[in-house]
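For reference, the structure discussed in these notes is given below.
Yeah, one chain of the complex is gone here, protein chain that is, but the others are all in their spots.
Here is chain A:
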Amino acid sequence: MGILEIKGVGKRFGGLQALGDVNLSVEENSVHAIIGPNGAGKSTLLNCLIGKLIPDTGSVMFDGQSVLGRAPHEINQMGISRVFQTPEIFGDLTVFENMLIPCFAKRDGAYRLHAFETIPAEKEIVEKAEAMLEDVNMQDKIHMHAASLSRGDKRRLEMAMCLVQEPKLLLLDEPTAGMARADTNNTIDLLKEINAKRDITMAIIEHDMHVVFSLAERITVLAQGTPLVEDTPENIKGHPKVMEAYLGQTQQ
């Protein structure tokens, strides 16, 4: 039984069946990639996992509990973090303040007002944020406005913000989209390191096959809202059904 169990999930947008009967199981501490052509329903599936969308049918179980019907912040507290396709960070705040916010967000979901404490007085939290920023090599940018960072740095900051919460499951929506090859390789290394060091399960949506084949332990191919195949990278390579989904029907 995997840490994330998706059973029979379906979602309709008007006349469009975005997802139809998706079954998927992500093993603990594995890296699971979900690939598929445009419009296959990858992002819709991810949105169903984090509470942004509620599927019409099926169930999503995380760590033995259903995530359906929970608000996004409750799902995050269960241990799911998500990195978005376009980095979602606090653009008006500095890099350091960006990092402080997930550090203040405790896992127990308790609401803390903290209205009359000062930030430097919260030593543990400040140190935690500084250590994380050092881990991702951003210590020299901590006073910059997050909005003025480069795209790659924004992505790195967002990933660090997710990681500092020590999630059990990290969802990555095209983490290398729009990156140069060198940056892509850096990101791959970073993710490999995270997976090895921190025992974080990852589910990755990706177009770049280079990334998929260097990271994933299992791959699910989605096409038109349904999973086509699920297998190891070796077997996916050159799988006739996958070729068909990506390149179109072979001429008879």
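By definition in this document, a residue touches a chain if its C-beta (ideal position, glycine included) is under 8 Å from a C-beta of that chain, and two chains touch if they have at least 3 such contacts; residues count from 1.
Everything below uses one rule, namely that contacts and distances are computed from a predicted model.
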Which of "Protein kinase", "K+/H+ antiporter subunit F", "1,2-phenylacetyl-CoA epoxidase subunit PaaC" or "Branched-chain amino acid ABC transporter permease" matches, in UniProt, the chain that is not displayed: "Branched-chain amino acid ABC transporter permease"
Candidate in contact with the missing chain, chosen from A:E5, A:E97, A:D135 or A:D183: A:E97
Candidate in contact with the missing chain, chosen from A:I89, A:M132, A:A160 or A:I219: A:I89
Option touching the unshown chain, where A:L19, A:I35 or A:M161 are the choices: A:M161
For chain A, the residues touching the chain missing from this view: 50, 71-73, 76-77, 81-82, 88-94, 96-97, 100-102, 104-105, 107, 109, 111-120, 122, 126, 142-143, 145, 161, 165
